[in-house]
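Heads up, one of the protein chains got dropped from this complex, but the rest are sitting where they should.
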Amino acid sequence: MEILSYIIANWDLIMVRTGQHIAIVGVAVGLAILTGVPIGILITQNKRLATGVLYVASIIITIPSIALFGIMIPVLSLIGQGIGYLPAVIAVLLYSQLPIIRNTYTAISNVDPALREAGRGMGLTRLQRLREVELPLAVPVIMAGVRIAVVMNIGVTAIAAYIGAGGLGDFISRGISQTDPRQLVTGALAVSVLAVAADFALLGLQRLLTSPGLRETARTPA
Amino acid sequence: MAEQVAMAGIQRLWRIATLVLIFALGAWAWASGLLPTMADLWDDIVYLGRQHIILVAISGGLAIAVGIPLGILLTRPGMQRYSNIALQFLNIGATIPTLAVLALSMSILGIGDTPAIFGLFVLTLLPIVSNTLAGIRAVPRHLIEAATGMGLSRGQILWQVELPNALFVIYAGIRTALAVNVGTVPLAFLIGGGGLGELIFSGIALNEFGMMLAGAIPTALLAIMVDFLMSQMQLWTIPRGVNPLR
Partner (left out) sequence: MIRLENVTKVFPGAAMPSVDHVSMEVPEGEICVLLGPSGCGKTTTMKMVNRLIEPSSGKIFIDGKDTTDHDAVQLRRTLGYVIQQIGLFPNKTIVDNICIVPDILGWDRAKSRARAAELLQMVALDPGIYLNRYPKELSGGQQQRIGVLRAIAADPPVLLMDEPFGAIDPINREIIQDEFLKMQATMKKTIMFVSHDIDEAVKMADRIAIFNEGRLVQYDTPDNLLAHPKNRFVSDFVGSDRTLKRLQLLKVTDAMMHDPPSVRADDTLAAAAALMEENGHSSIVMVGPNGRVRGFVDLRTARETKGKVGENHETLPTTIKTDENLRTAVSTMFRHDVTWLACVDDDRVFKGYVTLRGITHLLGEAHRDG
């Protein structure tokens, strides 16, 4: 009850911090799509390059977020941005690379060679084939990667409250330091609801972006 | 050919650039006094590192010990109804941020080792249960039929057919789970669990770069090492017949 009244009393603050949270994840994942998808497409041209890039991305994603912040702060301090919005965005950007690059790469390299052949047979250039055949087929799988990135990074951004990035993590960090269960539970609930909601919304978007001709068979690698 | 030569060139450039970068970082770290600070903190690193590893071992071990049997139980005939509900629950559970789980654990159990271990346990448990469940469910029906038809008992089918054929997926679950676990352990400090997180968070609070790195670098290395160890175990301990990596 106490928690409910806290939530009602602080509704505006919750909305402000949700906005901050979304701003970090949205901008960073948006940038990650702009970098990850081209990288994913590029590495389909060379198997060894692909192995190398995916390996590096998988090591980055293994690094615990707070450790990544800890390593980035001294470096970014050199340009006066050690804490706050920028390191949070950079971390999310880095963590999003693996799911987006990997899913783009897998989706494009799994396009049925017969389709590629047919495209070439009809006289499509490489770029035309990419635009007309390979990308449309790959979109659902790429979206699945984006969805994984968003859900994961809503969690990472919560932790970024500790480096002054704001967002819903602030409720949790204050709740812990002030031993205040109201803020603690509010923060935990809000960030969980945001993650679950984003998951559902992106799943819907993923279905929407899937060409109707593919809907039954689209598979999303985890 | 031309492509290979170009690749080799790019690789050499890449290697040189990495070396230069590491050297520059090292020189800067030394000059700014970071490395000496880290050296001063060596005893703390060892002490907290051990605490860190113990947290991983206890919560991870418990999660494996509970998660696999629980996953198996959910695949037994008669559990169908519950297993579908459980799967929904596990899917939603997997999207809940780790910090939120720790926060909820603290709001129930207070501060200390117990809420830290409990929170880590829950986080680690979910992927293990869902992968065990999914792995056993994915064993083809006809294998079970062949085994039943040849007169294997329920237990023999579980041990000789279902578990070995689900092993790769179960391992993948353990690997994911341990990655989540190792990545979350530094946060356990926040609710009184100790570990290398202490150095990172104190470093951030005190604006002490050396302390920050003294926590962050070992934490990162530990996470990479655990993942590497798990990948090697996955590669070598799963029989060749059911190991897609071999």
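Here the chain labels run A and B in written order, and each chain numbers its own residues starting at 1.
We take it that a residue touches a chain if its C-beta (ideal position, glycine included) is under 8 Å from a C-beta of that chain, and two chains touch if they have at least 3 such contacts.
Owing to the predicted nature of the structure, the values given are computational and were not obtained by experimental measurement.
Here the chain not displayed is in touch, across the complete complex, with B.
Only one residue from B:Ile85, B:Ala146, B:Ala205 or B:Leu221 touches the chain missing from this view: B:Ala146. Listed residues B:Thr37, B:Ser130 or B:Asn165: the one in touch with the omitted chain is B:Asn165.
Within the complete assembly, residues 140, 142-143, 145-153, 156, 160-161, 164-165, 167, 239-242 of subunit B touch the chain that is not shown.
Rule of thumb we're sticking to: only the chains that are shown with their structure count from here on.
Subunit A and subunit B have CA centres that are 19 Å apart.
Here subunit B touches subunit A in the complex through residues 3, 7, 25, 29, 32, 34, 92, 95-101, 103-104, 106-107, 111, 179, 182-187, 190-191, 197, 200-201, 203-204, 209, 212-213, 215-217, 219-220, 223-224, 227, going by the rule given at the top.
Residue ranges on subunit A touching subunit B, taken from their complex, read 46, 48-49, 59, 62-71, 73-75, 77, 83, 151, 154-155, 158-159, 162-163, 169, 172-173, 175-176, 179, 181, 184-185, 187-189, 191-192, 195-196, 199.
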